[in-house]
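Omission of a single protein chain aside, the complex is shown with its protein chains in their original locations.
This part shows subunit A:
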Amino acid sequence: MAAMVALRALRWRLLSGPRAARRRLSDFPVPEEKPQFPGASAEFADRLEFIQPNVISGIPVYRVMDRQGHVLSPDQDPQLPQEAVLKLYRTMTLLNTMDRILYESQRQGRISFYMTNYGEEGTHVGSAAALDASDLVFGQYREAGVLMYRGYPLDLFMAQCYGNASDTAKGRQMPVHYGCRERHFVTISSPLATQIPQAVGAAYAIKRSDGNRAVICYFGEGAASEGDAHAGFNFAATLECPIVFFCRNNGYAISTPTSEQYRGDGIAARGPGYGLLSIRVDGNDVFAVYNATREARRRAVAENQPVLIEAMTYRIGHHSTSDDSSAYRSVDEVNYWDKQDHPISRLRHYMVNRGWWDEEQEKGWRKSSRKMVMEAFEEAERKPKPSPQLLFSDVYRELPPHLRRQRAALERHLQLYGEHYPLEHFEK
């Protein structure tokens, strides 16, 4: 090392001194030194060797509990108090109950569309519990448990799905496209992965304005194939943004299994390529998700760097009400995950082991949570839809003349042809 420095110094003197022009190339010693390219920092290699991508024994899956809810290493138990654990459990099960009822309501033609969260509830509540309440959330579409954990009421979930007059989004979007400003949950949009570079930009602005806040960005392993994901990871790293990237790897993007989505070692293995701190966790283990998210958040904010978490899980439900997954996977496979490795049962085992839950409480809670959901459901059914005037607002902050004219044109049209429109279901 000292020899290299000395050689470098010698060469500099030789190259820059007044007699430099008279030196010939053969005058200079050939030092054993590192490559000087601006683009990479590495040693030279003198054997031709390709790097073999490692997918057989890739990045390990961090877990805290086994499938029976036993904590494997006590020092990894986050030691959450009973109330906190019960909140995790109740949120997951309430979500599950709401999913069942709203899925059914779509089958009955009461709402137009729905997406369930079966099997992934652990990724939602484990991560949500690890964040500060004011951390900004950008989601994809299968993160309703994060919003539920933050206290978004059942009637507002339902209002959005029904597009009724209580919907804070004024009936503009398809069901499950939730958003809530006061709970810092940015409104969902259908295009995949578009939220990823946006989350990075928000994190950059938040870094400048508030040193103690993070952004979390959720997406699936399919969305991670989009160009926007690549853009987001790269920007977050180069611009040093306090963001946690949370990938729900649930095995499928509609019918496309992971074997057709990528050939590398999942999404976690891409992280180091961008310069991201990366980890893979068991998404069905709420404590593993909690621990990883907590530490990721801490480091993201403390060190102004992005962190990538890939949470392995399984999509037990169909992609949506427009999908019948028996067309591309076996019922046995689905049942396996539902029975053998479900975040809700795992946490329940843990709670029962601790003496915090029993069969009677389970029965009682199932009954009361179902009652809450049904009440919200019936109310959502009864409410009218918002006024058709709201078709025209919020395109711009102000209502421009051309939209004013178009709105008036619709009003005149409805005066003449209103009988052909479902006006009785809408507010005036």
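We take it that a residue touches a chain if its C-beta (ideal position, glycine included) is under 8 Å from a C-beta of that chain, and two chains touch if they have at least 3 such contacts; residues count from 1.
In the analysis below, contacts and distances are computed from a predicted model.
A.B. asks: The hidden chain: which UniProt name fits, "Ribosome production factor 1", "2-oxoisovalerate dehydrogenase subunit beta, mitochondrial", "WD repeat domain 5B" or "Pyridoxal kinase"?
C.D. replies: Of the names offered in "Ribosome production factor 1", "2-oxoisovalerate dehydrogenase subunit beta, mitochondrial", "WD repeat domain 5B" or "Pyridoxal kinase", the absent chain's UniProt record gives "2-oxoisovalerate dehydrogenase subunit beta, mitochondrial".
A.B. asks: So which of A:R172, A:R299, A:R329 or A:H349 would be touching the chain we can't see?
C.D. replies: A:R172
A.B. asks: Quick one: say which of A:S112, A:T238 or A:Q389 touches the chain that got left out.
C.D. replies: Checking the options A:S112, A:T238 or A:Q389, the one contacting the hidden chain is A:T238.
A.B. asks: Out of A:S73, A:Q108 or A:S209, point to the residue that touches the absent chain in the complete complex.
C.D. replies: A:S209
A.B. asks: From the list A:Q198, A:S255, A:N353 or A:S387, pick the residue that touches the absent chain.
C.D. replies: Once the missing chain is taken into account, the touching residue is A:Q198.
A.B. asks: Kindly state which of the options A:G227, A:P257, A:P384 or A:G418 is in contact with the chain not pictured.
C.D. replies: A:G227
A.B. asks: Sort through A:R263, A:R382, A:R397 or A:H420 and give me the one touching the missing partner chain.
C.D. replies: A:R397
A.B. asks: Which positions on subunit A touch the chain that was left off?
C.D. replies: The missing chain touches subunit A at positions 136, 138, 167-170, 172-173, 177, 179-181, 186-187, 189, 191, 194, 196-206, 208-209, 227-228, 230-232, 234-235, 238-239, 393-397, 400-402.
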